[in-house]
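One structure coming up, written as structure tokens, with questions to follow.
A single protein chain has been omitted from the complex, and every remaining protein chain is retained in its original position.
After this line comes chain A, so read on.
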Amino acid sequence: MADTVTARQATATRPAGVRPGRRGRRTDWKAVGAFTLLTAPMVVGLGLFKYTAIGWSFLLSFSEARGTVDLGSWVGFDNYAFLLEDEAFRSSMTGIVLFTIFIVPVTFGMSLGLAVLLHGVRRGRAFFRTGFLLPAAVSYVVAALVWKMSLFNGLPSGVANTIGGLFGWDVQSWIAGTDPPLYWIVIITLRLWLQVGLYMILFLAGLQAIPVHLYEAASLDGASRRAQFRHITLPMLRNTSVAILMLILIAAFQAFDEFYNVFMTTTGNATAPVRPPLVFLYDTALKGQDYGVGSAGAFMLTLLIVLVTLLQGRLVGFGRKD
């Protein structure tokens, strides 16, 4: 698309002396050539490395493929049936749905709340904005290790245990303990810290695009701050909100890094109390070399994401004209 725009701009900025009609009718071979040259690597690359791979993986999902990606030993829907019967995969799928139901509103609410607060700040806005956005630039792996090794380690000297000690709490094992499942605190704080800043910036951009005169008029009419938020801010942010909601939703389903790294042991993730689908599939396909079952699981997860996204689109009206 960017290239079409460039081509159009080139036409638009043609010097006034040239008659546009004559060249407009003839095919501009130079532009076509440039377009082809510039887009070809992208298109070929996508086709070769993405779509071929996806298609191949789809075929693999109907094959018995252990330690090989060769097709040939077709097993029909066996891999799908195996996963549907597998308690570990089922709990992984239901787990991710529950996790999504919880994490999406929380991430959304916190980002919006922070953006509104920041929008109202008169001084030091740039400082806070940068401060909140900074975690978005931190690697998930690094952050997960900081959370695991420094903040939530099981030693009395760990940060969380030190703070707990001030309130007289016992030393807790935050990640290995499953009763109560304190590991959710570790996972959720980590995820929010990493993600909220970015969505906050998007909301902030949306807020700044709302014309000030709407608020001025509302103030003159005597609308309270709360009414202004409900009747001006929220409706004017609708498009931003819908887009962000979709991003958070997909990011939730794709959860991998924080789960993988927080629960990682010497031998991998086998003893993790929760394994989201991507961790499960990584273990199956890349660790276990079972590409058939791994591919089948990937398509089932894709189907779930598509369904939920469509459902969400229905509910909040993504792409609906105002």
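Annotations for the structure displayed:
FYI, a contact is a pair of C-beta atoms (placed from the backbone, for glycine too) under 8 Å apart; a residue touches a chain by one contact, two chains touch by 3 or more; residues count from 1.
Here is the rule we use: contacts and distances are computed from a predicted model.
The chain absent from the displayed complex carries the UniProt protein name "Multiple sugar transport system substrate-binding protein", chosen from "Heme exporter protein A1", "Insulinase family protein", "Multiple sugar transport system substrate-binding protein" or "Anti-sigma factor antagonist". Checked against the hidden chain, the listed residues A:Leu71, A:Leu84, A:Leu117 or A:Leu286 yield one contact partner: A:Leu286.
Checked against the full complex, the candidates A:Gly67, A:Gly168 or A:Gly222 give a single residue touching the omitted chain, namely A:Gly67. Among A:Gly47, A:Gly113 or A:Pro156, the one in contact with the hidden chain is A:Pro156. For chain A, the list of residues touching the undisplayed chain reads 6, 9-10, 13-15, 34, 37-38, 64, 66-69, 86-88, 148-150, 152-156, 158, 171, 173-179, 263, 265-268, 270-271, 273, 283-284, 286-290.
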